[in-house]
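Coming up: subunit A.
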Amino acid sequence: MEQQLPAFIVGAPLLFSVIVPILGRKWRQSAFVVAVATVAVSTVASALSLVRVLDGGTFRYYLGGWEPPVGIEYVIDEVSAVVSLVVTSVSLLVVISTRRWAEREAGDRPGVFYGLVLLLLAGLTGIVLTGDLFNLFVFLEIASLAAYALVFIGGRRAMLAGFRYLIIGSIGGAFYLLGVGFIYFATGTLNMIEARQLLEEAESTRAVQVGAVFIFTGLGLKMALVPMHLWLPDAYEHAPSSVNSLIAPVMTKVAAYAMLRMFLSVFPPGYLSGAVPIADALLVLGLIGIVFGSVAAAGQTDIRRMLAYSSISQLAFIAVGIGLGTPLALAAALLHVVNHAAMKATLFLATASVRFRVGLQRTHNLAGLGPRMPLTMGAFAVGSVAMVGIPPTAGFFSKWYMVQAGVDEGQWIVVAVVLLSSLLTAVYLFKVLEQVYLRPAKPEPSAHHDDEHDSPGESAPHPVEQQAMRPVVERAREAPLDVWLPLVLLGAATVVLGVFNVVIMEHVLLPGVS
Partner candidate 1 sequence: MIWWLELSLFGLLVVAALIALSVRDMIAAVATLSVYSFLAATLLALMGAVDVALTEAALGAGVTGVLLVGAVSVVDRRTPD
Partner candidate 2 sequence: MKLLMLTFLAGLVALLVWASADLPDRADPHAPANRHLSPELTEMTESEVVIPNLVSAILADFRSYDTLGETFVIFTAGLAVVLVLQRSRRVPEEDGDE
């Protein structure tokens, strides 16, 4: 039974995504219950896989019973087990806490909505576990298609954003496939591990280098690396709240992980710094992206758009880690993948919670909210502190390791940019925290309020602001239990991850990347 665990991580969401649409048609509530149960199964299977990896080292699962070059395999090593656990557990918490909003946003089709959520999750875990280049493409497309549709249903403005996302995402997927084609024709295999062996034996050819360029461009489009980020802010800003809390933490992170996986198990180091210096390109783009994302985030007034730009900056940080390429830098990038999933989930959930309690999403309207919604805003504060990178939260340590890696490599510019980005992050997030905790509630918030973004009565559920005589925030109450508990757990997770970072780094991530 224990050898079959990897099949459950991906198989359970796949199987139940077929059942949920039918069940949801008959009994509305059952869709949510079944979805949560399925994600829980997947999470438990991931956790057990991680335990097994830590005990007995990497293990490989042959799908269909065929050995790798012929068949497809799942490779479960420290890295993939950790990322799969993060993806499933964060999704579990997010799915539980977004129930109320999802029911509104899914309209009369909760079964279909949760079916797509499960397919998204299956696609993401499939990408994380697979050891086959083409299989990665297939699961990337499952996840992407589900994400396009989920983003699209967010209302009028989300439509165009969703269509852009679809076009750009499809270009990304097709570029990846083209790159795989080059690798396949140059080596004759689709298995990652075997491809690496064959590439090491052969000399570097143009075909392989250009194939690598296409693979990295494709994944860069999916992970919104800087010149290719144009779809992300609109998609994240306009997507339904229940959806962007789900895809913002995990979706782009999984694309970043896939890029890292290419470095770890497909291309030998020499290939990516020769005639076509992909590693250096990633480093440079990452550095530009960190600064650009932070600066752009500082200029936003809509809190979700601000978080979207901050995501761009954080993803660029991961790209810098991949570009540096030393084991320490790669481990730091991975730690940041883990941290950032938890932090971003906290921030987006808290934002969505505020939005649904009081219908506000502009930063300057949040004044005085801190005491009214102590748990939600507390989690938000912890998430912000972690994003800025203040010890002992998780964000500090990934930055710390990255700085160390930069110093080891003599890349002082990396050190400088990472520190600068902390500063910039502090500027925009503390601006929000200042509003939330230190300013008194404004008597008349937001004359032209947030609804200028959404068509009326669509996503902001309370038209309270129009009739607001006394401050909206004063009527704000704490979010219900099933919203704040996952939120607090996620906030706690960022601290716990920070406290136990040494254990995670030394026992899990560093052995995984070296």
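Definition applied: a residue touches a chain if its C-beta (ideal position, glycine included) is under 8 Å from a C-beta of that chain, and two chains touch if they have at least 3 such contacts; residues count from 1.
In picking the candidates, the idea was that all candidates are chains of the complex that A comes from, given by their letters.
Model, not experiment: these values are computed from the prediction.
**Q** Contact as defined above, complex as supplied: which of the candidates 1 or 2 touches subunit A?
**A** 2
**Q** Residues of subunit A touching candidate 2 in their complex?
**A** Per the stated touch rule, the residues are 14, 17-18, 21, 28-29, 63-64, 66, 69-72, 100, 103-104, 106-109, 112-113, 115-116, 119, 122, 126, 134-135, 138-139, 141-142, 145-146, 148-150, 152-153, 182, 184-190, 198, 205-211, 213, 356, 458, 461, 480.
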